[in-house]
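Missing here is one protein chain; the remaining ones are kept as they sit in the complex.
After this line comes chain A, so read on.
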Amino acid sequence: MTPLLDVRDLSIVLPREDRDLVALNNASFTLGRGEVLGLVGESGAGKSLTGAAIIDLLSPPLRRSAGRITLDGERIDGLTPAQMEKVRGRRIGFVFQDPLTSLNPVLTIGRHFTDTLLSHFDISFAEARRRAVHWIGRVGLSDPELRFDQYPHHLSGGMRQRIVIALALCCEPLMVIADEPTTALDVSVQAHVLKLLRDLHAETGVAVLLITHDLGVMAKMADRVAVLYAGRIVEIGPAARLLGAPHHPYTRGLLRATPSHKAAAGRLEPIPGSMPNLASIPSGCAFHPRCPRATEICRDRVPVLEGRHEGDAVACWHPVTEDRP
């Protein structure tokens, strides 16, 4: 069966006067129906850009330089702006990160919903209102009728993020891209919003591309995980395998730097150094300057992503395996 979303060789560049900086390099991955694919990596890895590129919402001058994106059997790269408008929201929902800035301060909560619904469906305002109230209640807000007429500033951060999620789902898309949906929230609220996402996923069967740098969230939500480093997918695989027995030294490094993860074994070991800047991505394997296992070949040649099959692969010259820790 064909996957719901098939991303092939997606590249994103940031044009500069002398040369194009590559922000995403030949990324390929798939998302099955009803599946949750996690996208992890440190800040600046290119996670948000990947999400934005799928719905053609890169902010200029960033642009997609290559790649095929197929949704439900249809190519959605290279659509006209008007056609893309019909895909966004209706077939691919997008949950933004920061609930404080994602809602328009001068519009009521209800207006956010009705404008979205009326853009996609040929329905009456009364019907749009009915659906809006339904979704406001569905994401767990009390008094949905009252909320409909309130402004964003009447709601708390957690409530606003619930509204953002409801907005992404209200047109019943096939999949949602959730870019750090809980990062901007208080720790106490994060768990509730995460549970809401999980419940909605279970109830509606919507597929999720979950972008986060929090491996704890990943472990709870994702079926499969792709690890991004400096614009390349360095490892991809089933969540249980990848988080339990990471092959890439970077993935292992991330796990060891995560509190409460068993690979950290009581003490946290941050990865030395930091993610390179787009303008100075190292040669060969971009991770080699920070990698304890690096040798000469890592400096010279870019490792290709390979493994048992396309859905379980690593790009490393010296992968971590059971017999060679």
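FYI, contacts are C-beta pairs under 8 Å (C-beta built on N, C-alpha and C of every residue); 3 or more make two chains touch, one makes a residue touch a chain; residues count from 1.
The criterion applied here is as follows: contacts and distances are computed from a predicted model.
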From "GMC family oxidoreductase", "3-methyl-2-oxobutanoate hydroxymethyltransferase", "NADH dehydrogenase subunit C" or "ABC transporter permease", the hidden chain's UniProt protein name: "ABC transporter permease"
Which residue of A:96, A:148 or A:250 touches the chain not shown here: A:96
Sole contact to the chain not displayed, among A:11, A:50, A:116 or A:190: A:116
Identified contact with the non-displayed chain, of A:168, A:228, A:275 or A:291: A:168
Chain not shown: contacting residue from A:64, A:88 or A:162: A:88
Residues of chain A in contact with the chain not shown: 55, 57, 59, 81, 85-90, 93-94, 96, 98, 101-107, 111-112, 115-116, 119-120, 151, 153, 164, 167-168, 171
